[in-house]
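As you look at this complex, bear in mind that one protein chain is not there, while each of the others sits in place.
Now for subunit A:
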Amino acid sequence: MAESDLKLLGMWASPFVIRVRMMLEEKGLSYEYIEQDVFNKSELLLKHNPIYQKVPVLIHGARDICESLVILEYIDENWSWIGPPVLPATPYKRAIAHFWAAYIEDKLMLSFVGILRAPTEEVKAEKIAETHTILEMLEGAFKKCSMGKGFFGGDSIGYLDVILGSYLTWINAAERISGAKLLDETKMPLLVEWEKRFLAADCAKKSLPSVDQLEKHARNLQVTRWKVDSAN
């Protein structure tokens, strides 16, 4: 199947989409990106993801692959001959990677979006503390997975790097809007170093939106959808 058969339905600010773009970039795969209006869903989106009607959707020829983590593994396995594998090599290390991916997915976004949606200073402080706890847990995960190397994947960018990495601009935007330091070098020094390294990588530079753009988008959501006093 020619690579020109690859299409990605996405939304520029979605971390779930961003991580797929990072992975496609890591594998050097070219594809057609089709921006979706997630509040006004297109026929194309409904046709290719009838179950959830969400982005990202990877369309590979006649195949539809939905759910970002499923897409990441599909890309890794289907183009396994390109570049270093994105998932770890042993069953146990893969189980650990999947565990932390599930942890990040369950907790992180809810927590920092909670900061942005907080109706009072008290709730905001609670959510900030919660985000710190989660990131401290991930600091431990990084120590274990990286084994002294630069990325969760070791020497090269791996599955957990793109998953956590896809949230970085959101985290930075939440820091600006709330005035709180979330990725704090005193609490999670390894992750702060990892962040710098990751943001310097091509896949990050090409897939992450700017913090300015995302801050504007988040503030807009606060006013229009989350009904939060923008003075918070």
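To be clear about the criterion, contacts are C-beta pairs under 8 Å (C-beta built on N, C-alpha and C of every residue); 3 or more make two chains touch, one makes a residue touch a chain; residues count from 1.
In this section, contacts and distances are computed from a predicted model.
Here one chain is missing from view; checked against "MADS-box domain-containing protein", "Two-component response regulator ARR5-like", "Elongator complex protein 6" or "Probable glutathione S-transferase GSTU1", UniProt names that protein "Probable glutathione S-transferase GSTU1".
Annotation: of A:N78, A:S156 or A:Q213, A:N78 touches the absent chain (contact as defined above). The chain not shown here is touched by just one of A:E67, A:E126, A:E139 or A:D184, and that residue is A:E67.
Considering A:K27, A:H98 or A:R176, the position touching the chain not shown turns out to be A:H98 (whole complex). Residues of subunit A that touch the chain left out of view are 51, 60, 63, 65-67, 69-71, 73-74, 77-78, 91-92, 94-95, 98-99, 102-103, 137.
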